[in-house]
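Only a single protein chain was left out; the remaining protein chains are all shown in position.
Chains here go by letter, A, B and C, matching the order in which they are written, and residues are numbered from 1 within each.
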């Protein structure tokens, strides 16, 4: 009976969205209760614009009266009645994430360090890069590092190889930790709301390349970073988390890059954490974050 | 079916705390559902330390099957079973707040301006001050302004007069908007978790008098403000909201006072808003804020 | 001998920019020193990109050996030698600002309240609006309020009238306090770096109309406000100050507007303060802020 964000005991999390109607919370809470589940955390949201309902509920399975293997089958009829999109995640089953990187080490280093501290509660079975540079860092954490070179000409084959690797490892989610290649629509379509990118600006400002240079030349007084899901529109995917830091005329472009690194690390880490705890529901171009 | 913070239609809000146990959310949600209430917003929290449960749920009364006048009687048995502290507030019934001020106008001005904009959804039937200075501001908003002078010798009589005024107006909550007098334990005991104060530091730093001078002399790089409920321990009551602003060695004591005014206004206004929307539950020395 | 931002005694402020070269600081400091001026505050900046030099220096005139009326003539030769753009402001001479507003009162209210508190050290000889609505607020502060209606057809004549009013009052700077009309290039050209606007987004995000709606629809997690000088490119002028506030999926469009009001007030007030204290130098599309 704790709302702590750390996994505690055996529990289930239901993420659900459907058209709003009377009694959704009560009926779902009752479904859990009558099977001996104890609700640990329940949060819901209704989009006033389109009257869509979003729910996250987690409950303890300690005295649950049906086998978890039967849980989805038991819930399916009600979900059908509601016309809901839904998924149930069990605490025993950790999210499997692949990290894609290029040459910058700061985001990867941050993720691996937090991972070892147990901040995420995920598995990281592999790291994929288009460069060999960060292999030693992967070794330090004992994680397989696959080099898949990418050029404009070879992108299609490279992505085929990346997908092959992801499927071999049963990857749920891909984290682009300053991965400097644009993924094809075919690739992104395979992982809807399952590819997390860090963009080094407060989107939608400074979309595309060299956002720090764009910010420097525009003379903004704040720079930012944004973690978001990747869609086939560059930097247009649903935003998960954003933060900013103050700069001044004294800051050179190099200072922006340096200060921005700190933001990128934090904002990507927060995004990974929210995703790994199943706290994010996508609502069209937006996210609902049950934090 | 909206969780928007603006009052919308006829609705009820239940605030409840009790020892945690299985099924609390389900049974309370069911109580509302079986009477035709539609849950607009439900949030709950369990204190992992002492296993205490806290709930805020609001629901639409549009198709409610029992008269609201019978609502408390209908809920009482379940609350007794849970051993709960609870209250139900109806949207029709606006919180009645008295503002206590001395000579500084910035917090009062902010509250009255937001009040007129409808940010709070409260009634402000009167303003009480130990000085006549701000009467014109009260007049501008057409709110009765009562001058109750206070000296160490007359404090007891002054408080008797203040209580008389509050009772005559059916005041629920008292807001100390930079009111420079300390209230007696007898007075504060009459309004448990119903007196909101703004303290111009990030408590617990700089308790007591002249916090800006204390901050200036300590050489901190941040100054803050804290809105909190008043208890009989000076500046020790449950904290509702805090915020800070960055300062530097260039800031004089006068600069700290100037910058702090902006913080005080915002932090007090946020506290009033949270209280007026019944989003605060007190948990010993702490608050649970269902924002 | 204090850098406090409050006007203190009789002083002069020099703002200067020129191509960088050896000895600029020493020779300007010496110019002041040898005339008995005591430097209160000196700050300088070199743009590493184009090697341009920017200086702000203020000094006490208490024992200045030449009449202030001769000051500009005395400094002119050195400025010519440096190929500098420069201006000297005397503390006796307060900046004269006109406030342009439409119907929203929050920015105007904030400016007038701070003005009365002496936060700016400026004169506000008039308020100009295309609507009569805020006249009572102007009256409350005893400031003339001129209604100049504007339609697409009458814009040219309206601007002619506005300019007439500004010239009659010897206006140095125009503050657009949520003034909802776009000024013509002819108008803005008359007041280079002398028109301050508040835009309710963190520029360059959400340029143009309805930035809160744009932000709401994009699903950002932060909203911002930007005070900037007006040029003939809409929302592209040099940025003076920016700040942001965190929002969530729970915030409706109305909540964004409400939260944004607090940002707009603060960010515009900071911009006015920096301008009134002659702390801003324009560097192409950017500003140098000597804060």
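Operating definition for what follows: contacts are C-beta pairs under 8 Å (C-beta built on N, C-alpha and C of every residue); 3 or more make two chains touch, one makes a residue touch a chain.
Computed from a predicted structure; not experimentally measured.
Touch with the chain omitted from the figure is made, among A:50, A:140 or A:157, by A:140. Although one chain is hidden here, its contacts on chain B can still be listed: residues 45, 48, 202-206, 217-222, 224, 238-244, 248-250, 252, 283, 285-289, 291. Although one chain is not displayed, its contacts with chain C can still be listed: residues 1-4, 20, 22-27, 29-30, 32-34, 36, 38-46, 48, 51, 53, 63.
By the touch rule set out above, chain A reaches the unshown chain at residues 2-6, 106, 109, 113, 117, 119, 140, 250, 252, 254-255, 258, 262, 266.
Assume only the chains that are shown with their structure count from here on.
Taking each chain's centre as the average of its CA atoms, chain A and chain C sit 42 Å apart. Centroids built from CA atoms put chain B at 36 Å from chain A. Residue positions 2-4 of chain B are each in touch with at least two other chains.
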